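With one protein chain removed, the remaining protein chains of the complex are shown where they sit.
Just so it is clear, A and B label the chains in written order, and each chain counts residues from 1 on its own.
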Amino acid sequence: MSKEYVLKEVEFWDGAMASSQALRQAEVDIMAAYPITPSTPIIQNYADYLSNGYVDGEYIRTESEHAAMSACVAASAAGARVTTATSSQGFALMIEVLYQASGMRLPVVLNVANRALAAPLNVNGDHSDLYLGRDAGWINLCTFNQQEVYDMTLMSFKIGEHKNVRLPVMVHQDGFICSHTAQNVAPLQDDVARKFVGDFEAVDSLLDFARPVTYGAQTEEDWHFEHKAKQHKAIMDSINVIEDTFEEFEKLTGRKYNAVESYMMEDAEIAIVALGTTIESSIEAARQLREEGIKVGIVAPRVFRPFPYDKIADALKNVKAIGILDRSSPGGALGMLFNEVTAAIYTNDTKPVINNYIYGLGGRDTTIADLKQIAKEIQANADAGKLTTPVQQFSGLRGPKLSFFDMESSK
Amino acid sequence: MANVGWDEVNDAALLNPFENSMQDLVNTAQSDRDYSLFSSFSASTASWRVVKPIYNSDVCIHCQNCWVYCPDSAILSEEKKMQGIDYDHCKGCGICADVCPTNPKSLIMYEEATVEDSALASWPEKKKKEKKA
């Protein structure tokens, strides 16, 4: 039995602490992890709780992230509540096993402190790792500040373990900007949090010998498609459980979450779509711009997988122009968020002008001024009713302006 | 196993070899187990065979060499007695015949089409020990 950890009504936590505390309250049975910046403090904090009796579990100190996720999958199949945390290269090393976790329908929880991918090597935040895992069949929850990290991490267990879901869940936070900076976080007390998350119920456990089970069978061309389709249906349908869980959490805490978050969208003429801590900066930029008469709103997918296609379309149905911001090197395409959001609004009657910004790579600071500049360009597109800039532009980059697809001048 | 649609396949492609709850597996003989259609026990590799072992119980000393060395769990053994071949699972490798110590052998490999009775009727005689040179 673990000791109770008395928490203040409001704690001053960095994102890593917010997630560690949630993991502790979820009474994780097994953490299997390998340290990597900037996710490291998450597992160190957990080790500390373990060493001092604040959680009853085992920490498997694996020799790599691949092994960490492998251990998570096996332990989960054996009936444990399991978790790990990683970033960047470690996330890349886990990729093979991410697909195993989702294919075997195991509710592993993975905290990702988002960080750029080498080369060149970089330890700071961008969304390259988030993008890398997008087709792995995991539920992806995005957070924009430390409070949300805590809330989403708690909810991730409840969502993933729900009998109608049974899928692994990632909770993303921006490396360093969120993981290593502190803000006020209002946590639940241990008993309340535990009650909310609930007990772990093992399903098809390897340690149930009344019903021996084979995990990880091979399915070839006559079976594979059906299995993958069923898995896809499960993650598509998980949105219902996610939204129910958000609702239940709101009743408990008063904090309301949505599959797609909208800020100042009621009267917005233009919108910024982004992920991560950029949302908080964008909200501040929007407040300032509104004083100048620019009616900008912000839309952000809270649930990135399953992708809330319909809700994105709905959130953006009244704006004239949209700027979609991608914090990942697109490697020869338009940004992924641009592509997915654009596809979602294609069937709207309004045909907003849409452009794409690549920004903030490798932890490059994105200032309020940068975001205001972006909003002004979006406003110009709205006013002109057509693109006044190339489709894809790099923001915050030194050197000559870098952009692609200048549709006007190529006419 | 019928090729059912996506809505009917097992979640996560999991396979349970038994129909119902299995208590005390190690003390339950195969004949008393409630195998499901997902156990390979329910499947057959008989079509793999080109040759098959034929068993002659008259010569057998029930040493169980064939049982321990059969790679396909195809030697039927009960209460320390060899019972014959499980032709659903035998692949015809010939190991059992190789390791059978009797003279003549109690297991001999024949063409798959061979009729058991005729093989037994013309079972080889005991071989004389070759004199050492």
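Assume a contact is a pair of C-beta atoms (placed from the backbone, for glycine too) under 8 Å apart; a residue touches a chain by one contact, two chains touch by 3 or more.
The definition used in the following text is that contacts and distances are computed from a predicted model.
K.L.:
From the names "ABC sorbitol/mannitol transporter, ATPase subunit", "ATP-binding cassette domain-containing protein", "Polar amino acid transport system permease protein" or "Pyruvate:ferredoxin oxidoreductase, beta subunit (EC)", which one matches the UniProt record for the unseen chain?
P.N.:
According to UniProt, the chain not displayed is called "Pyruvate:ferredoxin oxidoreductase, beta subunit (EC)".
K.L.:
Using the touch definition up top, pick the residue from A:11, A:29, A:174 or A:261 that touches the left-out chain.
P.N.:
Missing-chain contact among the listed residues: A:29.
K.L.:
In the complete assembly, which of A:220, A:267, A:291 or A:349 touches the absent chain?
P.N.:
Of all options in A:220, A:267, A:291 or A:349, contact with the hidden chain holds for A:220.
K.L.:
In the complete complex, which positions of chain A touch the hidden chain?
P.N.:
29-30, 32, 56-58, 60-64, 66-67, 70-75, 77-80, 96-97, 100, 200, 202, 205-210, 212-220, 223, 227
K.L.:
Mind pulling the chain B residues that touch the left-out chain?
P.N.:
Those residues of chain B that touch the unshown chain are 1, 10, 13, 15, 17-18, 23, 25-30, 33, 37-45, 48, 62-65, 67-74, 77, 79-80, 86, 88-95, 97-99, 109.
The rule is simple: only the chains that are shown with their structure count from here on.
K.L.:
Could you give the separation in Å between the centres of chain A and chain B, each centre being the mean of its C-alpha atoms?
P.N.:
Chain A and chain B have C-alpha centres separated by 54 Å.
K.L.:
Please name which positions on chain A make contact with chain B in the complex.
P.N.:
Chain A reaches chain B through residues 103-106, 166, 204, 209-217, 219, 222-223, 225-227, 229-231, 233-234.
K.L.:
So in the complex, the part of chain B that touches chain A is made up of which residues?
P.N.:
For chain B paired with chain A, touching residues are 3-7, 9, 11-18, 21-23, 25, 38.
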